[in-house]
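Structure, as structure tokens:
Every protein chain of the complex appears in place save one, which is left out.
Presenting chain A:
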Amino acid sequence: MTTAEVNGRPRDLPEDGRCLADWIRDDLGLTGTKIPCGSGHCGGCSVLLDGRPVLSCSTPAVVHEDGRITTVEGLAARQDPLLRSFVEHGAAQCGYCTAGMLVAARAYLDECGGAAPDEAGARRALSGNVCRCTGYTAIVAAVLAAGRECSGA
């Protein structure tokens, strides 16, 4: 049996070819990750794999032996400032895209490496994530505010 680390815990990977999103939701019970489109177009199923955002609907779980996977529950467990910032800025409306937005935003802030983020960079980082409520202005504001908090700017 091969394993991957999910939110800091080793987990047995499935032997069949189910996608990462199905394994995370159905076997691990981590239903924070959504599968809004299931076709790789909306970014809503994004999780972090070794620190990079990937679409969990578009990759089989079984190939990620020894991978480090972080879901939105992992961000919540470490009290990521992004979550509070999303609440404070009203950055979630229906909430369907929120987990993917948070994960993509975390990858972007990590890529900034402690420097203050900028709006163009944040928008590029979130360009693959679709919000069906079109709440992008508040989402970008929340990411920039969390980034400023993390960088101390």
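Keep in mind that, in the parts below, a residue touches a chain if its C-beta (ideal position, glycine included) is under 8 Å from a C-beta of that chain, and two chains touch if they have at least 3 such contacts; residues count from 1.
The working rule: contacts and distances are computed from a predicted model.
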"ABC transporter permease", "CO/xanthine dehydrogenase FAD-binding subunit", "DNA-directed RNA polymerase sigma-70 factor" or "Rieske family ferredoxin" - which is the UniProt name of the missing chain
"CO/xanthine dehydrogenase FAD-binding subunit"
Touching residue (missing chain; options A:Val6, A:Leu30, A:Val54 or A:Cys131)
A:Val54
Residues on chain A facing the left-out chain by the touch rule are 15-19, 22, 38-43, 46, 49, 52-55, 57-60, 62-63, 104, 107, 124-130
